[in-house]
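As you look at this complex, bear in mind that one protein chain is not there, while each of the others sits in place.
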Amino acid sequence: MKKYILDLKVVENRRIHELYTLLILTPTDGTPLPEMLPGQFVQVAVDGSKTTFLRRPISINNVDRDNNHLWLLVRNAGEGTRALMALKADNNVNVVLPMGNSFSMPSNVNDEILLVGGGVGVAPMLYWGAQLKAKGFTPQFLIGARSAKDVLQLEEFEKIGKVYVSTEDGTMGEKGLVTTNAVLASKIDKIYCCGPAPMMKAIAKVAKENEIVCEVSLENMMACGLGACLCCVENTVKGNVCVCTEGPVFNINELTW
Amino acid sequence: MKKYILDLKVVENRRIHELYTLLILTPTDGTPLPEMLPGQFVQVAVDGSKTTFLRRPISINNVDRDNNHLWLLVRNAGEGTRALMALKADNNVNVVLPMGNSFSMPSNVNDEILLVGGGVGVAPMLYWGAQLKAKGFTPQFLIGARSAKDVLQLEEFEKIGKVYVSTEDGTMGEKGLVTTNAVLASKIDKIYCCGPAPMMKAIAKVAKENEIVCEVSLENMMACGLGACLCCVENTVKGNVCVCTEGPVFNINELTW
Amino acid sequence: MVKLGVNIGGLNLKNPVLTASGTFGYGEEFADFIDLNRLGGFVIKGTTINHREGNPYPRMAETPSGMLNAVGLQNKGVDYFIDNIYPRIKDVDSHVIVNVSGATIDDYVAVCEKLTPLDKINAIEVNISCPNVKQGGMAFGTTADGAAQVARAVRKAFPKTVIIKLSPNVTDITEIARAVEAEGADAVSLINTLLGMAIDIERQRPYLSTITGGLSGPAVRPVAVRMVWQVAKAVNIPVVGLGGIMNGRDAIEFMLAGARAIQVGTANFVDPSVTMKIVDYIEDYCQRHGISNINDIVGMINQ
Partner (left out) sequence: MVKLGVNIGGLNLKNPVLTASGTFGYGEEFADFIDLNRLGGFVIKGTTINHREGNPYPRMAETPSGMLNAVGLQNKGVDYFIDNIYPRIKDVDSHVIVNVSGATIDDYVAVCEKLTPLDKINAIEVNISCPNVKQGGMAFGTTADGAAQVARAVRKAFPKTVIIKLSPNVTDITEIARAVEAEGADAVSLINTLLGMAIDIERQRPYLSTITGGLSGPAVRPVAVRMVWQVAKAVNIPVVGLGGIMNGRDAIEFMLAGARAIQVGTANFVDPSVTMKIVDYIEDYCQRHGISNINDIVGMINQ
């Protein structure tokens, strides 16, 4: 897929949580956003931070074609992302996109599909869920969070499909980690998961035990995002491969977890 | 004089010229600005520029006690000052002040006093002129610029005293450099000058030839502004001395020009 | 019209802008962003006789105006390159320079011998300065003797242009440069990365799996410019300058210090199209300064 370097304008910086913001972006020149697939990410240049040198890889949260908007869910993970969170409407950001591979489409519309997101890991699941629904699938969502207030974009997910929630403190949905959520005991054909590494590894274990096809989206630290620097490698059954180009989405069978 | 590290808020960023802006600042906590003398400068921290590491020394343009405002005239001289020029109302800046020595008060209220400024070098002359007038002196001003549009703060100067202008293209006042301005042929007892080095050296030459007491304000590149790093030295009759502490104001007899 | 062509030890470049090994993949990764044909050339990533997995993740840490890396020469080996990569890139209208690495002298020679028959490969860059591998690499590059040994061997094994890439982690880089010049190297490139380290203070452990790694980016530029200036005065062969070049200004800085060509490295990560901007800037700079031939600015500060 062809990649582009684009100047995007901040349409809105929607502060949805103390630690997270939703950046809604559109091309400054009004041209339609290029094709982007669910699971792909973008590389955002950071201005206004003395300590940030490299671009920041951010998952594609949604592509709103009607409004020509790109949604990025940004978590406060350091000075770079803090600078992004401080962007204001009409500020410009330079973005390279789209990067990486994508989630693989299930073959059968009757498959029971579960999209699992933890923390900012819900980001790619919104776009992916919407695409699945548009293709006639019936995706369900399982969201893990510390507390009710940390469940991000719940209303958006509920527009697409049934949402299960696990919170560590039990303030929403089931109490506990996503891996103990009752939905995992139901028949599931395919799981897509993104979140903290321990959560993904736990979900992968559940999937393997139950012979569920499972894809996870990794968030290894990156420099170039283009497969040139070889910094973001994951040790896979094929050896070290770049998460930025061979991933970020991997079938768990490719990983050495 | 005691120095302070203060957080100041931008009251107004008045873009008075393509290359210059007037920043009007006030302490964020509302406390009165400390004592500052004409000729002194402040060290302004620069955020939002990846390439700028050190503070930027900026002359005190005016201290408006009625409003508790500090005026800084900032010239676009690189990435650091550009970041300062981009400040918006209500932004905060961290400032160390006041730095350096000051212009020396003339002894006789009947002295003919000429304040000469070129380019952004007019900045300290506004505060100094106002102080002189307040003490009963009758300062006159000579402003040099490339063109009429480059004569900064003319209205402010005209409130204080008579203003002579030299422009290189003759679009205002006399055509030519300040050194050929007719006012220099009149009786003058004391000259205070700030501007580009060639201009100050030319004025110093005129002053020496006519035995006029002359002080100049130097703008050597600085790091600390405190006399600690010894980077901004000027070679004087006493050897290398720090412009930030022994200056920025020097009697021309101290210099090796 | 400004003449932008430069000659690096027999290799005629259409302009002085190269890319640095390990920062530009095999060029293809950047084809969406730039016209590869507009580059003076590109140096492809460190190639060894055998496949190398490189170091474990994490391999990267961001530092003030720079980054540390500890890739450790991950590559699929020279045969894979010849069979799978070379056919895809051999028709580019630019020079392809292969960066050659090895743990032993024999390794270097073996790679050179395999590259020699390739028509499109008219130059190699010999890496005697990789800080991220245990054997060979920087060990060769930190003594004049070690550097000379490698230079002598590759000089015999590769009949076309040999560029030796020097390590900055030495007391006197001019001594190393003179040693490889004496062995017949056609050019030197410098600097490779500075050996550095960063620690995650909350986890109380280094960010890199290898503890130390190579520092690159604009942070190192003043050191790189200084070494280019020193080496350019010390040797008669051309110097290729690199280390923190982020834009056209920086490229000119290296040339004024004595570099006849420059390499853009880490900047490719920040702006994948930066090389084209640098080519344009250099031409514009020359026009602005009334310079009709780019070679006239090489080492100009010494005049």
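The first chain written gets the first letter, and so on, giving A, B and C; residue counts start at 1 in each chain.
Just so it is clear, a residue touches a chain if its C-beta (ideal position, glycine included) is under 8 Å from a C-beta of that chain, and two chains touch if they have at least 3 such contacts.
Everything quoted here is computed from the prediction, not taken from an experiment.
The chain omitted from view is touched by exactly one of C:Ser21, C:Thr48, C:Thr63 or C:Asn127, namely C:Thr63. Which of C:Met60, C:Ala219 or C:Val264 touches the hidden chain is settled by the complete complex: it is C:Ala219. Across the interface with the omitted chain, subunit C contributes residues 63-66, 68, 142-143, 169-172, 194-199, 201, 204-206, 211-212, 215, 217-223, 225-226, 229, 244, 249, 252-253, 256-257, 285, 289, 297, 300-301.
In the full complex, subunit B contacts the hidden chain through residues 2-5, 45, 50-55, 80, 96, 220-235, 239-240.
By definition in this document, only the chains that are shown with their structure count from here on.
With every chain reduced to the mean of its CA atoms, the largest distance from subunit C is reached by B. Centre to centre, using the average C-alpha position, subunit A and subunit C are separated by 36 Å.
For subunit A, the set of residues that touch two or more other chains comprises 50, 52-53. Of all residues in subunit C, those touching 2 or more other chains are 65, listed in ascending order.
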